[in-house]
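What follows is one structure encoded as structure tokens, with my remarks underneath.
The complex appears here without one of its protein chains, the remainder shown in place.
And now, chain A:
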Amino acid sequence: MKKSKWSLLLTLVLVLSMFLAACSGGEKKETGEKKGGNEGDKTEKPAEPQVLNILDGEEIPSMDSSQATDSVSFEVMNNVMEGLYRLDKDNKPTPGVALEHKTNEDGTVYTFTLNPEAKWSDGSKVTANDFVYSWRKALHPDTLSEYAYIMGPVKNANAIQTDGDPLFGKVEELGVKAVDESTLEVTLEAPAPYFLGLTGFATFYPQKEEFVKAQGDKYALEANTLLYNGPFVLNEWKHNEGWQYKKNDNYWDKDAVKLDEINVKIVKDVATSVNLYETGQTDITGLSMEYVDQYKDHEDLYTRGEATVFFLRLNQNSKNSDALKNANIRKAIDMAYDKQSMVDVLLNNGSTPAYYLVPGEFTPGPDGEDFRKTNGNFGGYDLEKAKELWAAGLKELGKETVELELLNYDSDGAKKMGEFFKNQLEKNLPGIKVSIKAQPFKQKLELESKGEYDFSYAGWGPDYQDPMTFLDMFVTDGAHNQMGYSNPDYDKLINDAKKEMDQEKRWEMMLEAEKVLFEDQAISPLYQRGVTGLQKPYVKDLAHHLFGADVSYKWAYIEGKQ
């Protein structure tokens, strides 16, 4: 009897000690690491170790520049690859592979001279042919990329992508030509002042044909089946775990690159990221709404505006109700809810209320003035006026009550937003009844494109740095209109602006177009998104961008970590 008791106890102790032994093992290791760090400090090297540790939320979906569609891929590529130009710290195009460029008189032909020092990571030169090959590849029906439409401004790009067009698949008709090894000539459909910035976008990166063909199916699937021509190379890529950048010694501008190593780990859970930040294992973490209050007064907190605008689509083609065809009704809805408190209370992350479509701090015009500043705000929270317009609208409709359905995302944040909106409208507009339909992202997009909704919570981010990326969404029957908005004046302004050679006139037309859109109250803008997070003070000079890739590490460095 006694024996059994002891054997039992013994087993328990054994199991426990296994667990504890493992615990103390972990502890030892950590202090060991800390010591290592201190020793490095004592040697008093003039420069600190230039190592940045960060997290990312996703595995890299693609490293093939002609296939990439998402922000993670764009960001990684922006740091290991380079197009003709790249965006600098102030989001202005700065030479990349191109040394300089010339344009013809009407701005439709760009001639780029390539930098003879621009090299691939195998030491060979980046040539004009590498661009021609890569651009044609992106548009070819066999590789047809989901982001190929971004090449739209280049001559014949749209026709090549359109099944049934005589030019369909004829990539050799694309407006790009290698004049010689280091001269590239690009012909555009129409002048596009934003084209230079666009050449920094992933789809426009070069690819070395010889290498790509030699790799075949394996191209860009692993760190070593890819050639790099950017400030860094991918030294290691462990799928689903993380990746590591190392400084690229073959980079033409390597003297400007200060970081030697960037370690990226994949972490999907915000709580985990925050815990890793607290233990010093990452230098940067994003914060979700619920953490913002907790870290509100933390010295490492940052908030940053993005160029993504969220708005309500007001569907004039709804089968359910024709109320939104009425301009007074649309205006009343826009004025009947308080955007400022929506942003302050529900988002609380650096987002700002939007009274516009084209985001602020996004594009300066030919006069240097921000588009947003020139055009100002449209509408705003005005209860009295909202009620007046609402009554007028109902009278015109001959109705006393209106029932509308809000199509919403199914995330927690969006659900709160939907409830707020419903509550405010039902409180402020007598006779309105709002129901909410929350759908997973893809399903929501599908319902939207079929027009099966009354109003929907939608967002749009820029593809290139120009107001047109927002404005041409709402031309009559445009692919992304999806709400039956149509105004011939608006269509004319947009179409004319696309052809206009004079930059100042073009800018005027776009300013005017936005005004028309809001005279019609085609949409009800909600907010311009901001992001918030924590960043260690020793991380310096990260360059954040408003479209394409989010970050450049080219100029970043570590100072004052020890």
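Following the convention adopted for this analysis, a residue touches a chain if its C-beta (ideal position, glycine included) is under 8 Å from a C-beta of that chain, and two chains touch if they have at least 3 such contacts; residues count from 1.
Note that contacts and distances are computed from a predicted model.
A chain of the complex is left out here; the name its UniProt entry carries, from "Glycine--tRNA ligase alpha subunit", "High-affinity zinc uptake system membrane protein ZnuB", "Peptide ABC transporter permease" or "Nitrous-oxide reductase", is "Peptide ABC transporter permease".
Across A:V51, A:L167, A:I266 or A:L383, the residue that sits in touch with the chain not pictured is A:I266. The residue from A:A148, A:V176, A:L196 or A:A332 that touches the chain not shown here is A:A148. Of the candidate positions A:T162, A:N377, A:T476 or A:Q562, contact with the hidden chain is made by A:T162.
Screening A:Q50, A:T113, A:T183 or A:N275 for touch with the missing chain picks out A:N275.
When the whole complex is considered, the residue among A:K246, A:H480 or A:K536 that touches the unshown chain is A:H480. The omitted chain makes contact with chain A at the following residues, 1, 3-4, 8, 11-12, 15, 19, 22-27, 29-30, 59-64, 67-70, 141-142, 144, 146-149, 161-164, 217-221, 238-241, 265-269, 271-272, 275-276, 278-279, 281, 440-443, 445-447, 463, 479-480.
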